[in-house]
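Only one protein chain is missing; all other protein chains are in place.
Each chain gets a letter, A and B, in the order it is written, and its residues are counted from 1.
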Amino acid sequence: MSHVILNPRLAPPFPKAAIPILRNAQLRTNVAHATQVIQNKRAKLVAEKTDWQELRTAAAAIRDHALDNLGSYLEEFETRCTAAGGVVHWAWDAAEARATILNILCEEQASEVIKIKTMTSAEIELNPALEAAGIHAIETDLAELILQLGDDEPSHIVVPALHVNRSQVREIFARRMGLDDLTDNPQALTAAARDYLRRKFLSVPTAISGANFLVAETGSVVIVESEGNGRMCLTLPRTMITLVGIEKVLPRFRDLEVMLQLLARSATGERMSPYTSVWTGVKPGDGPQRFHVVLLDNGRSPMLARTRERQTLRCIRCAACQNVCPVYQQTGGHAYGSVYGGPIGAILTPQLMHMEYAQSLPYASSLCGACYEVCPVKINIPEVLIDLRAKVVDQDRRRASRLTDPMYLGMRAASGAFSSARRYRASQRLARMALRPFTGKDGWIRSLPNLGSRWTMTRDLRGMPDRTFREWWAKRGKAAQ
Amino acid sequence: MSASVSSRTIILERIRIANKVSTVDAYRELPRNYILSGSLDEPARVGLMMERLREYGAEVAECVPEQLGAAIAAQLAFSGRHNFAAPADISPAWLVPGFKWTLDSALATDEIEHQDGVLTSAFAGVADSGTIVLHHSGGEGRRVLSLLPDWHLCILRISRIVETLPEYFHLCSQPPALAPALATFISGPSATADIEMTRIKGVHGPRSLSVILVHDHNQHEAGEIPSPTDTGRRP
Partner (left out) sequence: MRASLFVTCYNDTLFPETGRAVVRLLERLGVELEFRPEQTCCGQMHANTGFRSEASCQAQRLVQLYRDAEAVVIPSASCVAMIRDQYPAFFEELGNDSLRRDFQALLPRVYELSEFLTDRLDVDDVGAYFPHRVTYHASCHSLRSLQVGDRPFRLLNKVSGLNLIPLDNLETCCGFGGTFSIKNAEVSSAMLAGKVHDVLSTHAEYCAALDNSCLMHIGGALHRQFASPRTIHLAQILASTQDMPAEEVA
């Protein structure tokens, strides 16, 4: 599984990465099953919520307001968190965030660190940096543990090991935990993970987490989780480090009344996740006595400057768009070459990469719009995808390679054809002539060369009829006169 | 540290350039047309709370204040456990005889880990999602206390049960409660669905949750929940 590359700088383009996955029947079955189960649960709980659309509207407005005033709210958070005994760090990019965290761990003389599932830490590739510094990171979320022990990478934002099935988990746990007689019963597998991690929770003095939300008004951090590994990590250690994207801030405590109603229903199809924890700085006698927050930019603030794309930052990482996406359902997350897969990853990743990498991702969508429909904060993902495609094409326009790109040339030629009815009619005649040699006696085309072969590899194409509609109409007009 | 200071400046400057004008004052005008207050009367609200808790696999019992001691004793006995922890600030009447009680103010983690169960009170309950909220003061105990023991018995007064989540947040906007520095929202026992989306109860948090709902309508000490002043859309 180590062939999976989630670094957008190194990953192959989406269409290429998808091919081996499409051949992996087991993975596709696992992904299809899991996304179907979550979708069904979500649909049931959303249906019982009579004010779902009003909640979405409120959530979008709250998130937009927070982004519109991001600087004020981050400073307010910093002031309150600091007053409560926390230490706030700011990191411009992934390297600075890693260095900040490593510095803290050095001061703590940490050799091990327990981690709550955080996609942000995967985004900055924290674990390899920790290992290089001789610090062993222990993932405590069950899915993350499966991936860590299986030397695999996350394929989903909420259920990162959803591409792995029970027998695969059994094999990984049996091998890595030395449990030869382990069965593939999920109950037994979960119990094995509990035993494996219990000692670590009670002994490792340093923890790293992400955060679902920051609250500016109170300086609080909010984590939503199911297993209790989060509570363990943010209660038992001496020192806690929270790594969080700057966009995660909410103005007021009460804004959680909207977000918490939407998040679990969208993410896991539950009314509330089993545990939601809120903490504020340090409380003497209760929980970690040293608390650090690392506020990560890493490409986020430039996104704010772009009118349509900035809505990407509303995201609360529920992954509902992944579950509903017909493309993600075929490929799972690994094909996206980023820790953020699916529709949200297709718009987030290239932007975090300053549009220098992952240019194939905005095209990894049929624009069916199912993602927008389920998004709890109403991110119009198709709109952003189309905008990002325009950015990719604008890059192409400056490249010499465009002159050998059949898609580029075809689109330019079509644009010329559509610019006048005369040229358009001429193009229609030309197309009819060009297609004739490929058209069979029954009027169908089974094989086309070049770009056309991408269509005919699985689909026939009905040949061009002898008469266009406009030719028919013109003739009909004459006949009537 | 100097690098960090300059990153702070850079980030805030980039944000300032992107956003141009402050609209912080517009917060009050944000659309909140979702349901703020519930519509159920108290018996229905309590019924919903019980139904939701049971859906999570939690044990639920009810009693009147006079019978609380007996109800606690019954739950403890039913659990088949003997050693229990409780916050030092808990009502002494709840520490029913016949069991070994260890009171926590600053117990070592190991001592808590070795308890069979824990008894705490709760700040509030949210019926809509069957959620119990602890603010971790007084009888609600430190966070670690309701985390390590495998069995959690929680006492929830029905005057503290609200129907909707917004009603809980309204409660937190009314003195003296205000926004808590610490809060844990518990919606059923710990669980995971990470393996083939099969829900497995009990991972790292307490594997069993029991709740006693106390019918305390006429208790002065309970303090009735002020009704929300906001007017929300009703279902």
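Everything that follows uses one rule, which is that a contact is a pair of C-beta atoms (placed from the backbone, for glycine too) under 8 Å apart; a residue touches a chain by one contact, two chains touch by 3 or more.
None of the values given here were measured: they were computed from a predicted structure.
For the chain that does not appear, the touching partners among the shown chains are A. The chain that is not drawn here is touched, among residues A:L126, A:I157 or A:A417, by A:A417. Within the set A:I5, A:A133, A:A305 or A:V393, the residue that contacts the chain not displayed is A:V393. Interface with the hidden chain, as seen from subunit A, comprises residues 14-15, 18-19, 22, 308, 326-327, 330-331, 362-370, 372-373, 383, 386, 389-394, 407, 411-412, 414-415, 417-421, 424, 428, 431, 442-444, 446, 451, 454-455, 457-462, 464-465, 467-474.
The definition used in the following text is that only the chains that are shown with their structure count from here on.
Chain centres here are Cα means. That of subunit A falls 31 Å from that of subunit B. On subunit B, the positions that touch subunit A within their shared complex are 3-4, 7-8, 10-12, 14-19, 22-24, 26-27, 30-35, 52, 56, 105-106, 109-110, 113, 126, 128-131, 136, 142-144, 147, 165-166, 168-170, 172-173, 179-198, 200, 202-206, 233, 235.
Contact residues on subunit A toward subunit B in their complex (touch as defined above): 30, 33-34, 37-38, 50-51, 54-55, 57-58, 61-62, 65, 67-72, 74-75, 84, 89-92, 96, 100, 140-143, 146, 159, 161-162, 165-166, 169, 186-187, 189-190, 193-194, 197-198, 201-202, 215, 217-218, 220, 226-229, 231-232, 235-236, 246, 251-254, 256-258, 260-261, 268, 270-281, 283, 285-287, 295, 297, 301-302, 304-305, 310.
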